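Of the protein chains in this complex, all but one are displayed in their positions.
For chain A:
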């Protein structure tokens, strides 16, 4: 296939970026999207040009490091699919593809398509954990957890932290990411002890990082590679309001 590319190039956070045009002649349907990017970079090296920088690692949809806006959609045209799991069979000969970084005030651009998602780490650091130090833990079957609760907790815990929810949101809200962790830990008996402090700390940190507020557009759920449900946002709001009443 012949593919035309328009890619965001930006040297550093301090310098302005722009869309640049590229063409590739020998793109195979079986290539993954990132393998197409490898092909492009190989051709740039041959032309003595700087390669397009993009984040990626596991290339099997689980590490959460890859992510691009492809034709205006986070992770591209397929729903619930990371950029690395997208294949060129989703495009056709002669297509023009627009590739941009995940954009959000809280995700500053590092270079080209690489962005800094440290804000997510900061939210987890604020309270996205159960305070169980090594060694002080009881026998695993000492506290029973029903099948339904374990499965529901897993559904929330499956988040890969890629940031597609933020990138796709018109408000750049991190509510889906934050609420998934809050739900997982609030559902489990081990996490209930700290639920009040946790939800307040995490929501406050989310605001401090510069993410916007949720206005219930629900676009995040559509793009989320792990199909994290927006119902977690409702639960987070419930937990937050309850915590405010308890803590004041």
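The definition used in the following text is that a contact is a pair of C-beta atoms (placed from the backbone, for glycine too) under 8 Å apart; a residue touches a chain by one contact, two chains touch by 3 or more; residues count from 1.
To be clear about the criterion, contacts and distances are computed from a predicted model.
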Q) For the chain omitted from this view, which of "ABC transporter permease subunit", "Anti-sigma regulatory factor", "Extracellular ligand-binding receptor" or "Fumarate reductase/succinate dehydrogenase flavoprotein subunit" is its UniProt protein name? A) "Fumarate reductase/succinate dehydrogenase flavoprotein subunit"
Q | Candidates A:132, A:208 or A:231 - the one touching the absent chain | A | A:132
Q. Which of A:73, A:114 or A:235 sits in contact with the chain that's absent?
A. A:114
Q. Can you name the residues of chain A that touch the chain not displayed here?
A. 12, 28, 30-32, 34-35, 38-39, 41-42, 44-46, 48-51, 53, 55-65, 78, 81, 85, 87, 89, 110-111, 114, 116-118, 120-121, 124-126, 128-141, 143-147, 150-151, 153-154, 157-158, 160-161, 184-185, 188, 190-191
